[in-house]
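All protein chains but one are shown in place.
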Amino acid sequence: MKLFKTLAPAVALVALPSLGFAQDATEAAPDINPYIFTTLLFLIGGFLVFWMAAGFAMLEAGLVRSKNVTMQLTKNIALFSIAAIMYWFVGFNLMYPGDGWTVAGYVGILFSPTVLEPVGLDASAAALDYASVGSDFFFQLMFCATTASIVSGTLAERIKLWPFLIFVVVLTGFIYPIEASWQWGGGWLSEAGFSDFAGSTLVHAAGGFAALAGALILGPRIGKYKDGRTVPMPGSNLALATLGTFILWLGWFGFNGGSQLAAGTVGDVTDVSRIFANTNMAAAAGAVAALILTQVMYKKPDLTMTLNGALAGLVSITAGPLDPTLFGALWIGAIGGIIVVFTVPMLDKMKIDDVVGAIPVHLIAGIWGTMAVPFYTDGTSFAVQALGVISIGIFVFVVSAVVWFILKAVMGIRVSEEAEINGLDMSELGMEAYPDFSKG
Amino acid sequence: MKLFKTLAPAVALVALPSLGFAQDATEAAPDINPYIFTTLLFLIGGFLVFWMAAGFAMLEAGLVRSKNVTMQLTKNIALFSIAAIMYWFVGFNLMYPGDGWTVAGYVGILFSPTVLEPVGLDASAAALDYASVGSDFFFQLMFCATTASIVSGTLAERIKLWPFLIFVVVLTGFIYPIEASWQWGGGWLSEAGFSDFAGSTLVHAAGGFAALAGALILGPRIGKYKDGRTVPMPGSNLALATLGTFILWLGWFGFNGGSQLAAGTVGDVTDVSRIFANTNMAAAAGAVAALILTQVMYKKPDLTMTLNGALAGLVSITAGPLDPTLFGALWIGAIGGIIVVFTVPMLDKMKIDDVVGAIPVHLIAGIWGTMAVPFYTDGTSFAVQALGVISIGIFVFVVSAVVWFILKAVMGIRVSEEAEINGLDMSELGMEAYPDFSKG
Partner (left out) sequence: MKLFKTLAPAVALVALPSLGFAQDATEAAPDINPYIFTTLLFLIGGFLVFWMAAGFAMLEAGLVRSKNVTMQLTKNIALFSIAAIMYWFVGFNLMYPGDGWTVAGYVGILFSPTVLEPVGLDASAAALDYASVGSDFFFQLMFCATTASIVSGTLAERIKLWPFLIFVVVLTGFIYPIEASWQWGGGWLSEAGFSDFAGSTLVHAAGGFAALAGALILGPRIGKYKDGRTVPMPGSNLALATLGTFILWLGWFGFNGGSQLAAGTVGDVTDVSRIFANTNMAAAAGAVAALILTQVMYKKPDLTMTLNGALAGLVSITAGPLDPTLFGALWIGAIGGIIVVFTVPMLDKMKIDDVVGAIPVHLIAGIWGTMAVPFYTDGTSFAVQALGVISIGIFVFVVSAVVWFILKAVMGIRVSEEAEINGLDMSELGMEAYPDFSKG
């Protein structure tokens, strides 16, 4: 198990004896290369995870109907931007509060100068046993934004823009940083022995729980469930959806690989390599499993299931991408893909309308991935893994539900029936995504 | 202020005492790691800025009408390719002429063998205090190409292909390298104390000035301004435009981060991290500012303004991405986003037809970013910043105007009225971008 930032041990200096000056054999200069390597890992990993924001935007734009594409794009660029501001304004310091973790401390941090400028952004404050604070901040920020991206897909095609964005403010400024601090900020879950390497639960299931709360309160799209059957509402652009999936797959190498949090030793960089190989394998296995299963079950392979299968494979391996063998990554990812094929229709049976399948992919496969950690990672247990999932699930679901209820009461969260039928693009934004093409 | 290449100090070797051989305590081997780190910075930064060429292509293809998409795509891949050849053939050596900067020297360089092969591409010529010449060339080339990308968007939907490409030859071979050499080649502007870290003026405003000259000489699209009002001509594919924006945002980490020009010391890599964090913040702030402002002004949030707001935030921070705090990046970027919302209709009032909003985003926000440098960067002044903007502006605008006039006189720069109305794709290229979809 790897803890982020506060608990990161002085890996670099320990692993490599300091190299001395030949000129003066009694004095030792610190080796700066591990600091540089780990900083580069965060910067490269960070820009790859940033790229996932584009992946979610394309996936969701491709899976909604053409009349709601502009709105979905607007939500995606806005939510990322809000996450970037809120995580800086509140989240980062809330998530890494240091050792004395108290409610009073939280409030104190909120009003301290460090909220506006994380300590150590300057080179003069560099802690050579880790990485630059700026790179760490940059990397962590992207995880916060990812959590918000998950929500927007589920609630597409019927939620109003501004209430959704206000929810994003709360999610990225408070909900995510608080639950993530329980583990990555050195909080009680990490003390309890919970293990979630890159965030199957902390990021993906958390986003999924927030989405689930929203979906239940918001209700399904008009006409989705009619006379006991589910009416298909096919996505308008599967090329974009496929592009989005490839983007997410690419970004995931940064998501999981960067979560090694160190690249300055032979051991660390070898581990990052294993993580890359396992992440790729889990995605491939999830895609193939969904492809074959849809062929068997429906006699026709299903592209959107295959795409979601790849994503579910990625989510599944995220809790423990380092320890499994490649064969382990294969079966863990494949089960992720199978989960998608079975839970998408299950949700529909429960009349939970999840437009892009984010709940199967991020919530259910995220739980699966978290529970699979003990198969390969020593010192973990199913009980503690379940404790982590349940406590984060309850916290995120309940707080999200409260926020959604308040937003519903205060300003309403759903567009009018007419606006929904005409499409949010024209009714809410007055701008079509594809104005030149006549609708079929 | 950072000067490119010629003036880059021997940062690496100075910062780290050379490590000796234990076997022979009196002899010191040079530390090669800074050379490798900085070379990697250029290669990674370079491929990210390359990726911006795809971003411009997608942004512009999304913002033109469907009947002009093939032409816009053709221009984008052609202009990048021409820039790659011209910057090698002339630009690189013109831009970094060394110390003895004279017109005669320029001409001499043009006919010297180093034009065809930059000195030092081979490992044997490696200068260990900087980075490989090949990586530097690769990185700088991408900046030259970016300048040309800016022009193509403004002039879309009415300019002929070949005159545009001939302009690109002049811009990337001569105009850009000459003005950029004033600063990054150690020329008179850098001597004067001008500061433009990654090119708000040298790249973005310069591209904007060249575009402005073209727009004035080319005139607006048929039907754009009618009876005193502006006729909206909405982009045909906002999903592509959003994708293009995300691509540009991603590429900008390389654009600004790579412009640190060094990554081999704790200080340098920590600075690169600050730049990444600030760049992201400015983009986010620009997007949020434009989103809120369009909601307030027009009662409906505007996606294309939000996209351009993010880009304007990026342009704004580009002149000084290192020194501001994160809060500084926020307000500098936010003003960039506000500039876009106000100057897009202003240009229309002046009947300057800028199809994708490149002049507000790159020219106006570029000037703003350059003028904002003294707020955070010691040793800079508003007067000298203004001097830089004005001198580069006059040079690029006048020379571009002359070139456009010559092209207009010699071969004409505008397609026929009929071709413009039918769309450039069928009339000029005989190839539709979306032949299977009927037009609305």
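Each chain gets a letter, A and B, in the order it is written, and its residues are counted from 1.
FYI, a residue touches a chain if its C-beta (ideal position, glycine included) is under 8 Å from a C-beta of that chain, and two chains touch if they have at least 3 such contacts.
Remember, it's a predicted structure, so these values are computed and weren't measured experimentally.
K.L.:
Determine which one of A:49, A:150 or A:263 touches the chain that has been left out.
P.N.:
Here the residue in touch with the unshown chain is A:263.
K.L.:
Could you pull out which residues of chain B are in touch with the chain that's been left out?
P.N.:
Residues 19-23, 25, 29, 32-33, 35-36, 39-40, 42-44, 46-47, 50-51, 53-54, 57-58, 61-62, 69-70, 73-74, 76-78, 80-82, 84-85, 88, 116-118, 121-123, 126, 128, 132-135, 137-138, 141, 161-162, 237, 240, 243, 428-439 of chain B touch the chain absent from view.
K.L.:
Give me the chain A residues in contact with the hidden chain, please.
P.N.:
Residues in contact with the chain left out: 16-17, 19-22, 24-28, 33, 37, 40, 44, 48, 65-67, 234-239, 242-243, 245-247, 249-250, 253, 257, 263-267, 269-274, 276-277, 280-281, 283-285, 287-288, 291, 295, 300-304, 306-307, 310, 325-327, 330, 434, 437-440.
The definition used in the following text is that only the chains that are shown with their structure count from here on.
K.L.:
Roughly how far is chain A from chain B, centre to centre by C-alpha average, rounded to an integer in Å?
P.N.:
32
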